[in-house]
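Excerpt of the complex: some chains, original placement.
Just so it is clear, A and B label the chains in written order, and each chain counts residues from 1 on its own.
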Amino acid sequence: MENDNISVIKVRDVLMVTVPPDPDDTAMAFLQEKVLMSMEQFRAKGVVLDISAVETLDSYFARVLSETVQMVILMGGKTVIAGMRPSVAITTTQLGLSIGNAETALNVDRALDMISESLQWR
Amino acid sequence: MDDRQGELSIGRESDVIVVRQTVRKITKLLGMGLTDTTRVVTAASELARNIFLYAESGVMRWNVIDTPSCQGIELVFVDQGPGIPDIGQAMQEGYTTSKGLGMGLPGSRRLVDEMEIVSAVGKGTTVTIKKWNRRS
């Protein structure tokens, strides 16, 4: 697929996924699939979705994000959404959106700490 | 291209991305702050997606407003789609006729300074939003 500019890196038991700045529907569908396939392939326990590059988070994108979190849960994993920009956080909240069951972290470092701490007890 | 006004056609999902990029370019030109830019770009994204989802195709017209008293951006989303039978209902949070979240219209209203919807069933829908440039 030409969309294969989505990088998935494994750090210990956790997948680190960088969400591109302006993904269209096809790119997001591809990202979902890649994350879940990598979960299986690398036997990952969790996923960090790095959205620090994302400048626009509309209601469609929010829905896809919370769907992805749900899918990872079904496969037995945990997701942390990391690095939301302040401007995006303000806009998303005023728009009235939430991203479901997702935990959030200031940045990827914190997210990794959070996720490995919570995974120690499993 | 005249950057102060123009028109963009919306007919595919990827046009939503083009709409965002265009609006971002205009707000940059105006020197609008990052948060306000994000607000108006996000609202434009919702309205453009609605055209694609509910009316299949349409256009976005943009206008830079620049008078001695105010400076800002006006975006007009026009389609000849099915129209909205009950605008009050469509503005309610969570109301959707698709698989959406039903937050697009009510949420966009909160992100901009002015919003107006004119719609006629079977004729189409026009949504106009305005965002003023806060000089500070």
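What we mean here is this: a residue touches a chain if its C-beta (ideal position, glycine included) is under 8 Å from a C-beta of that chain, and two chains touch if they have at least 3 such contacts.
No experiment lies behind these values; they were computed from the predicted model shown.
The complete complex stored in this file has its protein chains present as A x2, B x2.
FYI, only the chains that are shown with their structure count from here on.
Separating the centre of subunit A from that of subunit B, both taken as means of CA atoms, is a distance of 27 Å. Residues 13-14, 16-17, 20-21, 24, 34-35, 37-39, 41-42, 45-46, 49, 93, 100-101, 103-104, 106-108, 110-111 of subunit B are the ones touching subunit A in the complex. Against subunit B, in their complex, subunit A makes its touches with residues 22, 24-26, 55-60, 62-63, 85-88, 90-92, 94-97.
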